[in-house]
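To keep things clear, I will list the structure first and then write my remarks on it.
Incomplete set of chains, arranged as in the complex.
Letters A, B, C and D name the chains as they come in the text, with residue numbers starting at 1 for each one.
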Amino acid sequence: MIDFNHVTKVFNDDIKAVDDISFHVPEGNIVVFLGPSGCGKTTTLRMVNRLESISEGTISVNGNSVNELNPIELRRNIGYVIQHNGLFPNMTIEQNVMAVPDLLGWDRKKKKDRFNYLMDLVGLNPDQFRKRYPHELSGGQQQRIGIIRAMAADPPVMLMDEPFGALDPIIRSHIQNEFLQIQEEVQKTILFVSHDIDEAIKMGDKVAIFREGQLMQYDAPDEILAHPTNDFVRKFVGKDRALKSLSLHHIQDLVNEQHLNQADETNKQQKTVPIHTNLKDALSILLNQEAEQLVVQSGDNQIGALTIQDIENYLHEKIM
Amino acid sequence: ACGGGGSEESSGNEGSGDGEKKLVIGAKNFTEQFVLSKILSIYLKENGYEVEEKNNMASQVVRTALENQQVDLYWEYTGTSLVTYNDQDPIADADQAYEAVKEIDKKNGIVWLNPADVNNTYTLMMRQDDSDELGIKTISDLAEYMNENPDELLIGTNAEFATRPDGIKGVQKTYGFEVPSSNLKKMDSGLFYQALRDGQVDVATGFMTDSRIKAFDLVTLEDDKNFFPAYHAAITVHEDSLAKYPELEELLKPLAENLDSETMMDLNYRVDIDEESETDVARSWLVENGLIEE
Amino acid sequence: MNRKKLLATLLKALLSILTVLFFVWSYRSGYYQLIFDDPEGFWFLFQQHLKMVLLSSSLAIALSVPLGILVTRPKFKKVQWLIMNTANLGQTIPSLAILALAMTWMGIGFKPAVFALFLYSLLPILRNTVAGIDSIKPELLDAARGMGYKPYQILFKIELPNAAFSIFAGIRTAVVLNIGTAALAYLVGGGGLGDWIFTGIMMRDNIYLLSGAVPVTLLALFADLTLRIIEGFVISKGVRQSVEAD
Amino acid sequence: MQELWDYMINNQTLIWTYTLEHMQLVGLSVVIAIAIGVPLGIYLTTNDYLAETVLQMANVIMTIPSIALFGIMIPILSLIDQGIGFVPAVIALILYSQLPIIRNTYVAIKNVDPHIKDAAKGMGMNTIQKLRKVEIPNALPVIMAGVRQAVIMNIGIGAIAAFIGAGGLGVLINQGIARTNSTIVMAGAIAISIMAIVVDMLLGLFQKKMTPKGLEEDLKS
């Protein structure tokens, strides 16, 4: 879907913000750009919709080099979400969300339907918010509006620059989940900037790790956690990368691979958990001394008991 | 002329098919001029002209406005034009002065209509008690006193009189004395009557027909060397405007005919001292003289 | 990038040329002759002008800065509303009218002129003093209080230094306005360079006009510049801003 | 007080005429000033070098005393026979209006949150659309504040224009001075002040009406 081909960006003839980067983004994927401040994430993102010019190399979307497309057209076909949401304070929520359809000259009925659909998608009542202004919304609500505004004209590609950066941890995690659910439904191709490793692991189908303009590693999150290609990546993902990778796997995955013992009915230190619980949570519960073994429930059936030993085995055999 | 400021607009009514007759009347910045221009404007309005008034201008300013037709007509004084605008020697005789200035201004494209018997000459004034005490009755007395006590008397005047050839400079030259610049108190025209009365100056410029000379009990010093020319009031019109409305000459004749210095002083008195509005004063004078209907 | 710079440079050059041309033209036309012909007269009026401005400005500063400080004290918050609104209302009265009213009340001469200038300068200084102090972030005052600053120490070490930029801007505005308004003092017999300007206007005499108007303008520009330089010394580098909109 | 009232009643038409003249003077000059200043202010946001020069220049103009500016313009405009009256007055008022209008426009557009501008550009608005839909609406309150400031200032300076024959309420004040008649001075001063206050209020209402609802919060602060 999106191809970066030896892309380089030089500012003011001497600052190499992006340095010979090549990678392919498959359709329908979320790719997270991760790296320390100033490593070139935003610049890379903004070259896609030509908010920055490309110094060398090419970026193509659907096989067409962006340099050969009209930038206005291009931008209208790419959703763009920036940190701090960038809502227009002078426009109502509806006008904000319908900004691009407006530019495209959609008719009133079509816009209204689309607005209602999008608001439903993020669980906000369309009629209640239609005529309100951004400052009348909470931070989390504003963020949601920022996202559906970028989705308004149903662009196949979306660019999101630290869209959840300004939110506090609890709301942030909530919106992340919500967004993943929406993505299930809409299947956009998304470039997503973050500087938070946990967010990257959670949101990304793939993660691109940058350092001083260079692409250090481009892989699926569990690959990155399991096999960091160099010391920089290893450090960046942190000492507890194994724990992190556990959150990417569910009891289901483990059950698919290895056999669980029967639950020991006599053990009182046990607890029942559903099969789609992720392994990090499962481990936490076990460590919390809430249980020595977890009884795994699938539908109405108990399919066995999970211990720390099982998780450790799975981690070593299958993940790392 | 006000709206667009263009000279074409001010005097230009050509092509206005509705036959509307438009005139711009100018006026200087003292009471008498306000009254005179009001008389003119009310009278013209009654006679079917559309009139615009531009007032509060200094002599030189309104004259220039007339020359470049930002103004069509206004009341001027013979001596002023003769001495100030045309650099001529003062002429004391009223008729001679009028004829002379009429002739000269013809070349400037300006027509003098018939003069009124209103001689608003400059004068120098003092308080009654000072005049008695210092024995100053004539400008010569003043010159003598000033030469003996150069720093004593404060003289109140306006920017015009302080600079015009027929003003303080000419007086000094003719009578042979010198006023140090720190003793010359300049202020807005008209302020000096009160300033003199209240003792803020000791000698002041005055306009002879100003009612406040009488009202404030001020003494006018005799111009014993006949320095000041005759300043008889007459309407001056730009020749183009007159060409457009030739009837003006006849129409306006009665105005000047019915005015004299005595009357003028009286009208000024009603405005300055009785605080009647100049419009009321002008209108009532026109009515009294049967020039307009009540 | 460079084209933009070029454009700006060109404009600057054009303006400088026009200014120079104006001065050359007016000088060659002998329009400043009066200053050379009558240097004492010029000096006399200039001194009068300066005296009026200095006296009225210092009085205005001496009154309005303390008043501004007073009404920003918490105790006077309610009065502040009243004073600021009165001040804003007062600002709508034209300088000419204030001068005229001062004259009808105090007679003609130097005194009413100074008084009118003083009144007219009060408002910008007062307004900027209040705005400057009010715009200080509350957390700064909180920090100061929390560190054990006494109220007068907060005023002199925190509030005034941080409001200084705004206060000074008010003083600059007031002084510059003052120099211009003082040119009207001629009307009420207050003297000053307005004398020549009005003579020039009334007599349509460019010599009087420019011999009066140009020095007054230069005086205003010079005062503005001087105050900006003083500002540079008095105001902490930490609080100076570049462009302000109000 | 009674005297003042009587004077104002007796001279209604006169006062009204002067008021109209005054408004014409100020109105025309402000309209022209806006037509010049707002586009210029907007353009300046794209060229910082030029902005500095132009703002400095406007600043210098502001320091020129009004009677001196009228004075300086007389010999210059006399070259085209327009030395006195309406034309020089309007030109002077236009010049004086430039600083508040250009500066406020420039600062207001500059200060529009860069994230918002970026968002507008990123969603495919062209320069004109960005200006019209985002930048100008969000800058409007500050621009209007500049216009208001210019209008109020010009009403005051307009009074001085009476001395170069431009008419207006300044004539009344001047006459009051000349006749040492405080009633007339007061009548003039009050008429001008009322005019300034009313115009200020109307512009305030207009400003409020023009301010997008979403910005009302900012306006209060």
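Before moving on, here are some points about what is shown:
Operating definition for what follows: a contact is a pair of C-beta atoms (placed from the backbone, for glycine too) under 8 Å apart; a residue touches a chain by one contact, two chains touch by 3 or more.
For clarity, every value in this text was computed on a predicted model and none was experimentally measured.
For the assembly as a whole, chain copy numbers read A x2, B x1, C x1, D x1.
The working rule: only the chains that are shown with their structure count from here on.
Excluding chain D leaves the other chains in the touching groups A | B, C.
Graph distance from chain A to chain C, where chains that touch are one step apart, equals 2.
Of all chain pairs, the one linked by the most C-beta contacts is C-D.
Geometrically, the chain at the heart of the complex, using CA-atom means, is D.
Most remote from chain A, judged by the distance between CA-atom centroids, is B. Averaged C-alpha coordinates give centres for chain B and chain C that are 38 Å from one another. The mean-CA centres of chain C and chain D are about 19 angstrom from one another, to the nearest whole unit. Mean C-alpha positions place chain A and chain D at a centre distance of 52 Å.
The set of chain C residues touching two or more other chains comprises 187-188, 198, 201, 204. Chain contacts: chain A has no residue touching two or more partner chains. Taken as a graph of touching chains, this assembly fits none of the simple shapes: it is neither a line, a ring, a star nor a complete graph. Contact between chains, using the touch rule, shows up for A-D, B-C, B-D, C-D. In the complex of the two chains, the chain D residues touching chain C come out as 46-50, 52-55, 57, 60, 62-72, 74-75, 78, 83, 103-104, 106-108, 110-111, 142, 145-146, 149, 152, 155-160, 163-164, 170, 173-174, 176-177, 180-182, 185-186, 188-189, 192-193, 196-197, 200. Against chain B, in their complex, chain D makes its touches with residues 3, 7, 10-11, 13-14, 17, 21, 24, 81-87, 90, 162-165, 167, 170-171, 174-175, 177-181, 183. Interface residues of chain C facing chain D in the complex, by the touch rule stated above, are 4-5, 7-9, 11-12, 15, 26, 31, 89, 91-98, 100-101, 103-105, 176, 179-181, 183-184, 187-188, 194, 197-198, 200-201, 204, 206, 209-210, 212-214, 216-217, 220-221, 224, 243-246.
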